[in-house]
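Moving on, here comes chain A:
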Amino acid sequence: MIRRLLPHPYLSLVLIVVWMLLVNRWAVGSLVFAMMLGIVIPLMTAPYWPDTARLRAPGKIPAYLGLVLYDIVKANWDVAMIVLFKPRRALQPAWIVIPLELRQPEAITALASTITLTPGTLTCDLSEDGRALLVHCLHAPDPQSVVAEIKSRYEGRLKEIFE
Partner candidate 1 sequence: MSPALIAALPFVGALLPGLLIRSGRDVAAMSCAAATFVALLGLCLHIPEVMAGEVVTARFDWLPSLGLNASFRIDGLGLLFGILILGIGLLIIAYARFYLSRHDPVGVFYTYLMLFQGAMMGIVLSDNILLLLIFWELTSLSSFLLIGYWKHLPEGRQGARMALTVTGLGGLAMIAGMLILGHIVGSYEIGDILNAREAIQASPLYLPALLLILLGAFTKSAQFPFHFWLPHAMAAPTPVSAYLHSATMVKAGLFLMARLWPVLSGTPEWFYIVATTGLITMVLAALIGMFRDDLKSLLAFSTVSHLGLITMLLGFGTEAAAVAAVFHIINHATFKAALFMTAGIIDHEAGTRSIARLGGLRKLMPITFVIGTIAALSMAGIPPLNGFISKEMMLEEATHTVWQGNAHLISVMATIGAVFSVCYSLRFIWHVFFGPERDDYPHKPHDPDFGLWFSPALLVVLVVLIGLAPQFFAGWLVEASAAAVTGAHPHPHLALWHGVNTALLLSLAATVGGVLLLVLHPRLLALRNALWRPDAKAIFDATTLSALQLAHRVTERFSNGSMARAFAAFCLTVILCGFWAFLSGNYAGAVRPMLPIQPIPLIGWVLLMVATGCMVAFHRIRLLALVLVAIIGLIVSGCFVYLSAPDLALTQISVEVVTVILLLLALNFLPKRTILESRDGKRGFDAFIATLTGLGFGALSYVVMRSDFAMPSIANYMLETSYKLGGGHNVVNVILVDFRGYDTFGEITVLGIAALAIFALTETLLAGASGRRLRNWVHEERRAGARHPLLLVVITRLILPITLVVGVYIFLRGHNLPGGGFVAGLIVSIALVSQYMASGFGWAQERNRVPYHAMIGAGVTCAAVTGLGAWFAGYPFLTSTFGYVELPGLEKFELASAMGFDLGVFLCVVGAVMLALNSLSRIARQAGETVNAEPMDINPSLFKGDR
Partner candidate 2 sequence: MNHILIAPVVLPAVMGALIILWMRADLLLQRVFSIAGTALLLGVALYLNWMASSGEVYVYRLGNWAAPFGIVLMLDRLAALMVALTAALALAVQLYAFGSGWDRKGWHFHALWQFQLMGVCGAFLTGDAFNLFVFFEILLIASYGLMIHGGGPMRLRAGVQYIAYNLAGSTLFLAALGVLYAVTGTLNMADMAARVAMMPAEDTALLRTGAVLLMLVFAIKASLVPLHFWLPSTYANAPGPVAALFAIMTKVGVYAILRFYTLVFPQDTVIEGVVMELLLPAALFTLAIGQIGILGTRNLGRLAAFAAIGSVGTLMIAVSQFTPQATTAAIYYIIHSTLAGAALFLVVDMIGARRGDLWLRLDGVMPGNGLIAALFFATAIAVVGMPPFSGFIGKLLVLDATRDTPQAIWIWGTILVTSLIAIYGMSRAGSLVFWKAYEFQDVPLAKMSPAAARPGPIPTKLEPDEHIQDLGDAASPALAASAVGLLLAGIVALTVFAGPVTRFAADTAAQLHDPSIYLGAVLDNQEGTK
Partner candidate 3 sequence: MELLLSSAIGVLTAAGIYLILRRRSFAVVLGTTLLSYAINLFLFSTGRLVVNQPPIIESGVTAYTDPLPQALVLTAIVISFAMTAVTVMMALGAFLEGGDDRVDMPRADREPGVSRIEAGEGR
């Protein structure tokens, strides 16, 4: 019953937050309306999200987000320096392949997004069998270390959260 009423509970939560951010007012009426939306809209869009995302350890999400945020700021600075000061010829771009252990689409998406959002790396493609990500690095003198860092720093954590 709950499953049928709330096909994607986390989505419902997100929507409630989004509505409250939108109306910009903490009032009971708004919350009630937000909850109505949180129920109705996922029901309406449920056909387009047929399978369900499982979260094994949702509690670890904030820590992960903090880590990513920190990495974004740090990497931004690095990339800025590269852009500003590194001569074109000294730039060593590289394609790297990241073998995936994650299986859930949502988890892979999270990983890919993290890679893209942290400057210097960019998720370009998924392999045909879904077991590897193609990542482009702006400046990677040592591509293998990048692969290792991504796998340990992000994939591992995401695996804990999702699977």
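How these were chosen: all candidates are chains of the complex that A comes from, given by their letters.
Everything below uses one rule, namely that a residue touches a chain if its C-beta (ideal position, glycine included) is under 8 Å from a C-beta of that chain, and two chains touch if they have at least 3 such contacts; residues count from 1.
These numbers were taken from a predicted model, which means no experiment stands behind them.
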item: Numbered candidate touching chain A, per complex, among 1, 2 or 3; value: 1
item: Of all residues in chain A, those that touch candidate 1 in their complex; value: 11, 14-15, 18-19, 22-23, 27-29, 32, 37, 41-42, 44-45, 47-51, 100, 102-106, 108-109, 112-113, 123, 125-131
